[in-house]
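Complex shown without one protein chain; remaining protein chains in place.
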Amino acid sequence: MTSSGGSRIKELALEKDDLVDLYRQMILIREFEEHAAEQYARGRIAGFLHLYIGEEATGVGAVSAMEDRDHLITHYRDHGYALARGVAPDAAMAELFGKETGIVHGRGGSMHFSDVSKNFWGGYAIVAGHIPLASGLGLASQYQDLGSVVVCIFGDGATNAGAFHEAANLASVWKLPIVFLVENNLYGMGTAVEYVSAVNDMSRKAMAYDMASARVDGQDVLAVREAMQVALEHCRSGNGPYLLESLTYRFRGHSMADPESYRSKEEVERFRKDDPIVLFRNKLIEDGVATQEEFDQIDADALKEIEQAVQFAEDSPVPDPSTLDEFIYADSGDVR
Amino acid sequence: MTSSGGSRIKELALEKDDLVDLYRQMILIREFEEHAAEQYARGRIAGFLHLYIGEEATGVGAVSAMEDRDHLITHYRDHGYALARGVAPDAAMAELFGKETGIVHGRGGSMHFSDVSKNFWGGYAIVAGHIPLASGLGLASQYQDLGSVVVCIFGDGATNAGAFHEAANLASVWKLPIVFLVENNLYGMGTAVEYVSAVNDMSRKAMAYDMASARVDGQDVLAVREAMQVALEHCRSGNGPYLLESLTYRFRGHSMADPESYRSKEEVERFRKDDPIVLFRNKLIEDGVATQEEFDQIDADALKEIEQAVQFAEDSPVPDPSTLDEFIYADSGDVR
Amino acid sequence: MARELSYRDALREALHEEMDRDERVFLMGEDIGAYGGSYVVTNGFLEEYGRKRVRDTPISELGIVGAAVGAAMGGLRPIIELMTINFSLLAIDQIVNHAAKLHYMFAGTITAPVVIRTASGWGQLGPTHSQTFEGWYAHVPGLRVVMPATPRDAKGFLKTAARGNDPVVFIEHSLLYRNRGEVEEPDAGDLLLPLEGAEVRREGTDVTLVSWSRGYYLALGAAEELAKEGISAEVIDMRVLRPLDIDTVVESVKKTNHLVTVEESWRTLGVGSEIAAAVQELAFDYLDAPIARVGSRETPVPYAKNLERLIFPDRDKVVEAVKGVLARNLVSVS
Partner (left out) sequence: MARELSYRDALREALHEEMDRDERVFLMGEDIGAYGGSYVVTNGFLEEYGRKRVRDTPISELGIVGAAVGAAMGGLRPIIELMTINFSLLAIDQIVNHAAKLHYMFAGTITAPVVIRTASGWGQLGPTHSQTFEGWYAHVPGLRVVMPATPRDAKGFLKTAARGNDPVVFIEHSLLYRNRGEVEEPDAGDLLLPLEGAEVRREGTDVTLVSWSRGYYLALGAAEELAKEGISAEVIDMRVLRPLDIDTVVESVKKTNHLVTVEESWRTLGVGSEIAAAVQELAFDYLDAPIARVGSRETPVPYAKNLERLIFPDRDKVVEAVKGVLARNLVSVS
């Protein structure tokens, strides 16, 4: 595992603005998720809602290393990735509210955020189902010689699905430029990794495909960023795919319905103590990058932005029922 | 790879009868397959016919190491396994002819030989589809504490299917007593391993599942037998599954329709020179286990047995059309 | 003798009884153990029966079904859970090309008595999580497909399925788990309902409404609504979709001369299409009007609540369809 440390901040050649922006993104995601949970409790949001709380460092660190031309595709726990990739909280929150102003016009909901203009190919709800899509996106990049890399996010649980294996093999055989980023948060829904995966070390699953791999502390945003840079560079140089395992933890239940009977309160508390956002803020203060007051201001701004997003979502109109048959086919043609 | 050599014959503590019987089985399979091909050309057999010619040492060696209580399940290239497990050539050939006297009454045909009384759970035609079934059979053995081991045969091509990976992971997580025997004959249908598998060494695919594995020269019947004994012992002792890769080669096309455009005549000739049956006979003669005359007699007997099987198949009645709706459900009940 | 049970508790009771009765019965599926089951059906079973008999699995639908079929071949009695029927697509090769075929292709020497529990349902779950595919499974010889609407059927079918020798696709409904209904007390003896036969649950004379699972309640609600207007609707719960008991429907139509099918799947090639096709064939001379089919709109299911409501059938749409059928009758009579 790549070790983390404030001392590396300089080596990463990050300006203060960049560092603070990483923090800003994480707190923005946190506020977004907290508010989503609240609105869910109030009945404004329904269905599945998978929060990213506790895992923000992985998403923000990973996306921060990507170029604009790179492609992002992820599973249903997608809010953090959408925001990190630049989706506006307004459109994201409105989607949760099932509004016409939502990022996908209320069609997809929480699990299907996307923004093709940002090469964000969306969140997918069939576990591991999007991994073969990533291989295809990688093929498109290679075929057209675009130099872009695909970053595909999924969980520890998804690595047990055949779809992952078929996609990983294809990617390796064809040396496709894809970073498979496994968020190992120790559980797939309520099932601990050790009960369902023959190996606890996800990166080991890359060996069957002769694929480069590494593990990183997913609670350290800079470590993730750095590991991701290595992975991206590997892929961009034509060395084929790369599997990066990020060790992380979700602080909330799997979705809003989770009884959390499968893990102890103590365990959750232990991980919560090392909140990736708090850790990063403290480090930046310690290293003199920014002050407590600056962070307080960022927090306040994030809160305000999300509150406005909630308001926006609430004020937005629902989709027009006359559009009920749109988007079924891309080409015109009779629909029965 | 386990090296082969006549000198090991004694170490294997095999009696002359046993050794000669291994030979007898191989030549019986060879004759069966040659005759099947001939009858196919004559139009008595139709559909898919996948011959085992060239690969007999793997099947015979593997099955010879199994106990009666052990379970056997394989893919569609199943004639060799059926015969090695004791299915009568009569019933096997009659199945190819689509006759009522066939081992599965003409229902399954070439790809679905089976004999539950011999714990031979059949051949399956969906590539890799039977591998999860093997995991289930292994679970049944473990659950009921039977001490039996499941041997599951499939090809190099099948290792790229998600079904293999899901089944292998399950087997390893639950430490099921299963030997996954991969017949690496260098091609899946007309596609060479190196074009479609990220690793050429199939046994490496076991590593992702923390599974013991080995490679063996699949053209050496004694080497296979020995390797299989190690694998079975491993599983029977409760150490979980085992992946054994047998390096072999099919002398004929994938099925009867194969144009064989994907490999050169020279390549086939090179492998044919090391015919596993000839090699074994020569070795046994060299080591003084049996004489040329004895082998000639065995060959003649095998030929006669298979000719009789063809006659039996030809003389047998076709299934009675009145049985058309049998075997759909095991329990009675209206069928629409 | 009978008490009220929820659909969920009826299932739980069936599982308990069968597991207690037969050591070979075991459960397998994603999050059925430590998590308690995504629809809380198996909550507490892990604690009660242990890891051997309540097996949390990896996310490997194909592998799970295949392993269950193999275990069944090997003498066990797996009852597995696929969280939702949407995910069953990943396992459908094992269900159709393996479970449904084994007995046949090995000429009766192999059986695959596996019970595949899964759930249909919707509720702002988005395009990939709101589907129902009973029509697909009902197309396949070798499968038994049940879709209970009532707690009693849920229990009685599950117990029978657990003892039968055929693969059973057992489709629950996420919006029915809390529905309550009468179920015999366990001490009244094993509730073993045959896996066949539709049931006339409400008698009527003017029109026959046919449905199953949650659709049955829509039909029932419509019948009650129609009664207020003096229209007498007979309501049939199909219960089992393969084998399909078309005779019960035909008998009813011979009396009512009108038929409306109700289902939550897409109309095109939904089970209603088979029922309509078969009934027009078998009761042609008795039909006074075309058979109407109510199904979901032919589009993926959107997340937005206001749109989603418009996709699925509801009581009003059924009432409207019935009126359409009867109105046509009036027109042709006039």
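Annotations for the structure displayed:
Labels for the chains are A, B and C, by order of writing; each one numbers its residues from 1.
Quick note on the criterion: a residue touches a chain if its C-beta (ideal position, glycine included) is under 8 Å from a C-beta of that chain, and two chains touch if they have at least 3 such contacts.
What you see is a predicted model, and the numbers here were worked out from it, not measured in a lab.
Although it is not drawn, the missing chain touches A, B, C when the whole complex is taken into account. The missing chain, though absent from the display, is touched by one residue of B:V116, B:L303 or B:I328; that residue is B:I328.
Within the set C:G121, C:G270 or C:P313, the residue that contacts the chain not displayed is C:G270.
Interface note for the absent chain: among A:M93, A:A163 or A:L247, the touching residue is A:A163.
Interface note: of C:G36, C:P113 or C:G135, the residue touching the hidden chain in the full complex is C:G135.
Where chain A meets the chain that is not shown, the touching residues are 71, 104-105, 107-108, 112, 114-116, 121-122, 124, 126, 129-141, 143-144, 162-163, 166-167, 169-170, 173-174, 326-331, 333-336. For chain C, the residues touching the absent chain in the complete assembly are 62, 86-87, 89-90, 92-93, 96-97, 100-101, 104-105, 126-128, 131, 135-136, 138-142, 242, 244, 265-266, 268-274, 276-278, 280-282, 284-285, 287, 289-293, 298-300, 302, 332. Interface residues of chain B facing the missing partner chain: 46-48, 95, 98-99, 102, 105-112, 124-128, 157-158, 160-163, 188-192, 195-197, 257-259, 261-262, 318-319, 321, 324-325, 328, 335-336.
Criterion: only the chains that are shown with their structure count from here on.
The chain with its CA mean position farthest from that of chain C is B.
If each chain is reduced to the centroid of its CA atoms, chain B and chain C end up 41 Å from each other. Separating the CA-averaged centres of chain A and chain C is a span of 37 Å. The multi-chain contact residues of chain B, meaning those touching 2 or more other chains, are 162-163, 166, 169, 173. Across the assembly, chain C contributes residues 57-58, 60, 62-63 that each touch 2 or more other chains.
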